[in-house]
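Heads up, one of the protein chains got dropped from this complex, but the rest are sitting where they should.
== chain A ==
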Amino acid sequence: MSPHDLTPPSRLQARFATCQAEQRAALVTYVMAGDPDLASSQALLSQLPAAGADIIELGMPFSDPMADGEAIQRAGQRALGDGQTLTRTLAMVSEFRRQDTTTPLVLMGYLNPIQCYGETRFLTDAAAAGVDGLIVVDLPPEHGAGFTARARDLGLARIPLVAPTTPASRLPALLAQGDGFVYRIAYNGITGRAGGAPSGDMTSALAQLREHTALPLAVGFGIRDGDAAAAVAGVADAVVVGSALVERLDTQGPEGALTLVRELAASMKRSAG
């Protein structure tokens, strides 16, 4: 047993335990920090749990998000245009934690702003702000061992991304640096494409993953509505909805976004059990 097994990222673990007891998958909602401006983004964040978000994924805007489609690219541009910085994103988490101490929150983004802020300083400040986990899109396990070790020391989960292209031979190395949950990307591509119902391949891919890890399995990319979320909830432990929510926020404002979250949560609950 490695030391980190003794200090698991507890909010994530507790939330997955609750969902499991309720025999349903967790709903993970992605929004971009500071989109379209700091005040409204902070307000939306605080309303997501009541609308049905089990876990919050908060995007850290980057000028050159190479794995993201137009919706998330534009959300990042709006946030940066409003002056969003990593310092502000971390402050948003602190503010969120003043009223919510149970909803897990994970930050998702790219390596350069983190390195610019300083890796160790970032990890320390993220842990202090109440962040539970980190998804760093462009930090593969080949280069991430030191980062992961420091994150673990601070009780931060490093959530690994697994792609359809990932061969079984890569899984041990990837999962050895993984905590919290595993994020299985639904298709080969960037965020924001419609993915449709989970294929048989997805079911067997998740079964294969379960042979390698006891961590909960989340599926994301391309899940745009309640039906798709319910279908994925039938095979996975968590469902991640990002671009659809970010688009809804852009076109219909925070109320529209929260309505989508309620629909997703309701649809997933109806189909559970």
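Assume contacts are C-beta pairs under 8 Å (C-beta built on N, C-alpha and C of every residue); 3 or more make two chains touch, one makes a residue touch a chain; residues count from 1.
Convention: contacts and distances are computed from a predicted model.
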Looking only at "PadR family transcriptional regulator", "succinate dehydrogenase", "Tryptophan synthase beta chain" or "Amino acid/amide ABC transporter ATP-binding protein 1 (HAAT family)", the name UniProt gives the absent chain is "Tryptophan synthase beta chain"
From the list A:Arg97, A:Arg170 or A:Arg262, which touches the chain that is not on show?
A:Arg170
Contacting the left-out chain in the complete assembly, out of A:Leu86, A:Ala157 or A:Leu258:
A:Leu86
By the document's definition of touch, the residue of A:Ala14, A:Ala39, A:Cys116 or A:Ala149 touching the omitted chain is A:Cys116
Contacts of chain A with the absent chain, listed as residue ranges:
62-70, 73, 80, 85-87, 110-117, 137-140, 142-143, 160-167, 170, 174, 185, 188-190, 193
